[in-house]
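The complex is shown incomplete by one protein chain, all other protein chains being positioned as in the whole.
Each chain gets a letter, A and B, in the order it is written, and its residues are counted from 1.
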Amino acid sequence: MSLRAKITLPADRYLGPDPAQKEIAQTLYNQVANLPLICPHGHVDPRLLSDPDYQFGSPADLLFIPDHYVFRMLYSQGIPMEKLGIPGADGLTVEQDHRKIWQLFAENFYLFRGTPTGLWITQELVQVFGVDEKLTADSAQDIFDHISACLDRPEFRPRRLFEQFNIEVLATTDSATDSLAHHRAIRESGWPGRVIPTFRPDDLINLNTPGWLANIACLSQASSIDITNYAGFIQALENRRAFFKEMGATAGDHSAETAYTIELSAREAETIFRRALKGQHTAADAVQFTGHMFMEMARMSVEDGLVMQLHTGIVRNHNDYIFERFGRDAGGDIPLRNNFTQNLRPLLNKYGNHPGFRLIVFSLDEGTLARELAPLAGHYPALRLGPPWWYYDSLTGIRRYLDYVAETAGLQNLAGFNEDTRAFPSIPIRHDVWRRVTCNWVAGLVLRGVVDMEDAREMAHDLAYRLAKRAYKLD
Amino acid sequence: MSLRAKITLPADRYLGPDPAQKEIAQTLYNQVANLPLICPHGHVDPRLLSDPDYQFGSPADLLFIPDHYVFRMLYSQGIPMEKLGIPGADGLTVEQDHRKIWQLFAENFYLFRGTPTGLWITQELVQVFGVDEKLTADSAQDIFDHISACLDRPEFRPRRLFEQFNIEVLATTDSATDSLAHHRAIRESGWPGRVIPTFRPDDLINLNTPGWLANIACLSQASSIDITNYAGFIQALENRRAFFKEMGATAGDHSAETAYTIELSAREAETIFRRALKGQHTAADAVQFTGHMFMEMARMSVEDGLVMQLHTGIVRNHNDYIFERFGRDAGGDIPLRNNFTQNLRPLLNKYGNHPGFRLIVFSLDEGTLARELAPLAGHYPALRLGPPWWYYDSLTGIRRYLDYVAETAGLQNLAGFNEDTRAFPSIPIRHDVWRRVTCNWVAGLVLRGVVDMEDAREMAHDLAYRLAKRAYKLD
Partner (left out) sequence: MSLRAKITLPADRYLGPDPAQKEIAQTLYNQVANLPLICPHGHVDPRLLSDPDYQFGSPADLLFIPDHYVFRMLYSQGIPMEKLGIPGADGLTVEQDHRKIWQLFAENFYLFRGTPTGLWITQELVQVFGVDEKLTADSAQDIFDHISACLDRPEFRPRRLFEQFNIEVLATTDSATDSLAHHRAIRESGWPGRVIPTFRPDDLINLNTPGWLANIACLSQASSIDITNYAGFIQALENRRAFFKEMGATAGDHSAETAYTIELSAREAETIFRRALKGQHTAADAVQFTGHMFMEMARMSVEDGLVMQLHTGIVRNHNDYIFERFGRDAGGDIPLRNNFTQNLRPLLNKYGNHPGFRLIVFSLDEGTLARELAPLAGHYPALRLGPPWWYYDSLTGIRRYLDYVAETAGLQNLAGFNEDTRAFPSIPIRHDVWRRVTCNWVAGLVLRGVVDMEDAREMAHDLAYRLAKRAYKLD
């Protein structure tokens, strides 16, 4: 094995490149590197943590099969998703041999050069599993063996990793109709890890969701409220929010193609809702109804104190062929131009000045950051800006984000960091990247005489830890 | 006082961070640092300069009460504007104790870390008032005393500061119906400071302005022209432009939600105008009429030589609650996506090739800079690009602006710098920031072998002084 290329993972990575900046950045980073991780938004399966003996599957299961952000890159170069073992629709035959899948992945790992996914995976290999070789066609099987052996060991059980990663709190994202049985099991197990749910009602407030009527039936059952009209629907949602809050939730989350908000009259909402119950609503109805429900969710947030999150501006399942074969979350979600200034105006006008309301907005349209979101967050007391989301959770994405928002919004109007991932072992890596890049950015301000070291230390600490904790009411 | 934190204001601030770049930048900066200030666009109250004994109020009056760009940040963190002494609508009780207000400001001054407002205020404290401590809860009252003592002294009268700041010319922004009495007083006082008005007819050409009919009555009175139809309206505007020009104006200025331009027929314009006189115009009428009036203003500019400025792309008074309590200019103006390529086409097609016409366009939508405005300015002889406006008049805003526009538009199609502020003592600070950042940017070109030092010196001088002077016909 000695002739194969070693992985280089410099201690000062992502800092600099100016040597003076690097030195200051290192000082700031040393101060925050070991702070506990605040993980207020993500998609880790709570099952991992409810079962104390949960064991990850193969290295392929762990690193890319469930992660469309990774396998999309191989698909983009013409590698069929079937060959990567991505599970598909009934009747679709996909490769089952994980050694073969892993080999194919390793042979094409060069596709990830310079990408955040490449960088995360490399660091996971090194820092979580102690791999010391580059992942290539040659080294693939040895590394497969090595990781497999790790995964067999008790210290690689998710709960042990949770502790080793120094996670202070981890929020999952859960359907509004979920029983939260895994969360209950975690709480009742006596294990002290803080794992909390997040209330996500997308599939109920978007009338176009496939199976919407069945979802309403679930909601009815979960809330024990008979939903035959709009008032019942609202009551059931309020019921579920109360339950989530009881189970530790501090936030809800919403996704939609746009951030359009509008307040309908009770009669309009009722009319649309009844049409939907009969399967007779129009496309326009669905847009209006979601826009109205965002207003309702804000109202409920004012009342119950749950933080409201908005993840909008994305065309889901852009690729019909892939959607039909592999379902959703298969790599074909593509961002779209956004307009927050006008879309959020009704919601911010009604609730944005309310001391009890907290709204965190995420954007995949960088053009909106400096132009719209930073000025909005620098004015409305309720608004905080979420960190770079998805494709932007990268070295240059984070740097640009800070350049676009910090001067206008000020740091205290940011919601810190969250890694928004379903890849559990990547969590500490992503926080580490964020901490390095933000410390380096603050160091740049020191070096240019914008802030002094006293302020810089506070800013680095805020970005690494305190802003997220405060924004999500996790104190 | 010795244990409290001192302010650090490095002589080489905002230069670098690369040491070689910093050295070249310093050479360029030394050459332009003391050039007189050209201030062709801003919102200083001419009253300050018409009364030789004008005295600023308290430190709070001076630094943030009239400056929504500053107090919005405190409001965004939930500090009520009433507690900051921001004057509101009739019947609204606001804090009157300026020591208390100042204390609250100082306690929250950390919110401005890394922001341009924080940086300007800090430099004003140091450079204009000789403060040597950081503004904190501890130092607040001492600094209040210190500034108050300064303001009592004759050298802090606005005219003395104007001279000390080395202002060559200062343009104010004045309603088209203004008597320009303060400007007249300045001219007749024998004081040699050059202070000139700018013709701003927004409240006349936007039919939706609250009180539009009263504004038309003012215009009628100011111009001694009876305005009963569109032709009278046009004649009255021409009359006022002539008056402004007589009083030293070299430019007019216009703001609107979009840069939409359209040429209506005389009959269409007449029809809309008459509907407006009866209070019967529609929302569409207002849009068309403003678009048409931009064309008319361009025509008048061709004829009278006044430079035409456009500040568009902003939703004014986004927050109804704040607007109702505190009126306009209260922090709730939010930028909007823009489209200059199509919106300005009618105007540029009709007047953009005319040698006598000069149009200066500002944008709050950075996406339009490289994509639309730089190519337009690099083609149409009439067009110059205004400097970064509002939220973008910052260290990274200026740097991005230069990167976005300079390669395509060329430096000679830029309008140099203007600080667009109502905060008089911040003027030299803002020019200094611009000069430092632009010199640093030019130094980057030298260091990368793009231009030689001979060209660099010309570029630095152009950016600091000559471009603004030429663009606004101030020679």
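One rule holds in what follows: contacts are C-beta pairs under 8 Å (C-beta built on N, C-alpha and C of every residue); 3 or more make two chains touch, one makes a residue touch a chain.
Since we're looking at a predicted model, the values are computed, not measured.
Among B:Gln21, B:Thr115 or B:Ser139, the one in contact with the hidden chain is B:Gln21.
Of the listed positions B:Glu95, B:Glu168 or B:Asp455, the one in contact with the omitted chain in the full complex is B:Asp455.
In the full complex, chain B contacts the hidden chain through residues 18, 20-21, 337, 339, 341-342, 345, 348-349, 352-353, 355, 367, 370-372, 374-381, 383, 403, 406-413, 442, 444-445, 447-452, 454-455, 458-459. Those residues of chain A that touch the chain absent from the view are 5, 8-10, 12-19, 72-73, 75-78, 110-116, 119, 315, 318-322, 331-337, 364-367, 391-392, 394-397, 400.
Just so it is clear, only the chains that are shown with their structure count from here on.
Note on chain placement: the centre of chain A and the centre of chain B lie 40 Å apart, centres being C-alpha means.
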